[in-house]
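Apart from one protein chain that is not included, each protein chain of the complex appears where it belongs.
We just call them A and B in the order they show up, numbering each chain from 1.
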Amino acid sequence: MTISFLLLAAITIAGTAAAMSLRNLVHCVLALTLGLVGLAALYLQLGAQFVGFTQILVYVGAVAILAVFAIMMTRSAEPTEPHGSSSFQLSGALIAGIVFAVLAWAVSSGTKALQVQTLQPEASVNQIGVALMHGFVLPLEVIGLLLTAALIGAGVLAMDETRGAR
Amino acid sequence: MSPMSGYLLLSALLFSIGLAGALTRRNAILVLIGIELMLNAANLNFIAFWRYGPNPEALTGVMFAIFSISVAAAEAAVGLSIILAVYRHSKTTNLDKMNSMKG
Partner (left out) sequence: MNWIVQNLWLVPALPILAAGISALAKRKSRVLAASLAIGSMAISFLLSLWAFAHVLWLRNHGEASLQIFDFRWFQFGNQWLSLGWVLNPLTAVMLVMVTFVGLLIFIYSVGYMAHDENFTRFFCFLALFAGAMLGVVIANSLLLLFMCWEIVGLTSYLLIGFWYSNPKAAAAGKKAFIVTRIGDIPFFLGMVWLYGQSGTLLFYNGGAGCLEPSAINYLVAQTTTIGICAATGIALLIFCGAVGKSGQFPLHVWLPDAMEGPTPVSALIHAATMVAAGVFLVARVYPLMSAHAGIASVLTTSTALQAVTWVGSITALFGALIAVAQYDIKRILAYSTVSQLGYMMMGLGVGGVSVGMFHLITHAFFKSLLFLGAGSVIHGCSGEQDIRRMGGLGRLMPVTFATYAVGMLALCGFPLLFSGFWSKDEILHAAHTWNISQAPFYMGAFAALLTAFYMSRQVFYVFGGKSRLAEETADLSHSLASPDTTNHHGSSAPHESPAVMTIPLMILSVFALLLGFLGTPAWPWFQSFLEDTQAPLDFSAFSTGGMLPVMLSSSVIVLLGLTIGWWFYGRKPIESVDAPDNVGRLSPSIFSALGNALYFDAIYGATFVKLNTQLSKISDWLDRWVWNGAVQTVTQIVFGFAYLDNFLDTHVVNSGFDGGCQGVSRSGQILSLLQAGRIQRYLKIVAGALIVFTILLLWKAKI
């Protein structure tokens, strides 16, 4: 419960909450970027440097940009979004609230029993590389296959059918 | 409150924010972003448990987070291209209008 944690948590919450509630979609994505950077900083604070930088590279660098592109290409930037019925919004928010309450209950009742590690563990890039090439080599292959399939699939899906497949 | 439960609570809150966004927004892109947030919350959980849990030298939590980020990236790419394809087809990204699967 350090100051830095509270600060970063506040940035993350603010960013993501804004991302989910702003009207203009481009603003949403910008706010989301802020939240994701905050999250990456949290990872760094936890000692997982590699995950933190991966988070920045993948989410801030790729996913957010991709989302901006999608917004531009689907012309959703103009705030034409009709306001949904307030009951619809309310029920969604309510469900999310209940989920949070339940999860918080679970956390508070669950972590008491846990033995907390105080030593800062290490996860250097070297260790991660070794682990990826030894114990996790099969998942790595599978992920590689998945990414390839996703790449091809995304390309096929986004291809303009009307212009005709070659 | 231990430092770990702080992270876990933060993760639960992130998850709920993502869920709320996915449940309330009409735009498909934002729904997708909400789902990405939920995935991120899970990642935060993995890292927190790795940091404070027993046996951190096995790197399991970190690995899981890395793989989950890769999967999320693939999901985002495919999801956004599906949205593009649907948009080309029906000229909308509003989920309320996409109800041709209605039973």
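Just so it is clear, contacts are C-beta pairs under 8 Å (C-beta built on N, C-alpha and C of every residue); 3 or more make two chains touch, one makes a residue touch a chain.
Everything numeric here is computed off the predicted structure, so don't read it as measured data.
**Q** Looking beyond the chains shown, say which of A:Ala19, A:Ala96 or A:Ile128 touches the absent one.
**A** With A:Ala19, A:Ala96 or A:Ile128 as choices, the missing chain is touched by A:Ala96.
**Q** Which listed residue, B:Met4, B:Leu19, B:Ile33 or B:Ala76, touches the chain dropped from view?
**A** Of all options in B:Met4, B:Leu19, B:Ile33 or B:Ala76, contact with the hidden chain holds for B:Leu19.
**Q** Of A:Ala106, A:Val125, A:Val142 or A:Val156, which sits in contact with the chain we cannot see?
**A** Here the residue in touch with the unshown chain is A:Ala106.
**Q** List the subunit A residues touching the unshown chain?
**A** Counting only subunit A, the missing chain is touched by 91-92, 95-96, 98-99, 102-103, 105-106, 109-110.
**Q** Given the full complex, what residues of subunit B touch the hidden partner chain?
**A** With respect to the unshown chain, the touching residues of subunit B are 19, 22-24, 31, 95-96, 98-103.
We adopt the following convention: only the chains that are shown with their structure count from here on.
**Q** From the C-alpha centre of subunit A to that of subunit B, how far is it in Å?
**A** Centre separation, subunit A to subunit B: 5 Å.
**Q** Help me check something: in the complex, which residues belonging to subunit A touch subunit B?
**A** These residues of subunit A touch subunit B: 1-2, 5, 9, 12-13, 16-17, 19-21, 25, 28-29, 32, 35-36, 39, 42-43, 46-48, 50-51, 54-55, 58-59, 62-63, 66-67, 69-71, 73-74, 76, 81-82, 84, 88-89, 91-93, 95-97, 99-100, 103-104, 107-108, 111, 114-117, 120-123, 127-128, 131-132, 136, 139, 143, 146-147, 149-151, 153-155, 157-158, 160-161.
**Q** Along subunit B, where are the residues that touch subunit A in the complex?
**A** 1-10, 12-21, 23-27, 29-30, 32-34, 36-37, 40, 43-44, 47-48, 50-54, 56-57, 59, 62-63, 65-67, 69-78, 80-85, 87-88, 93-94, 96
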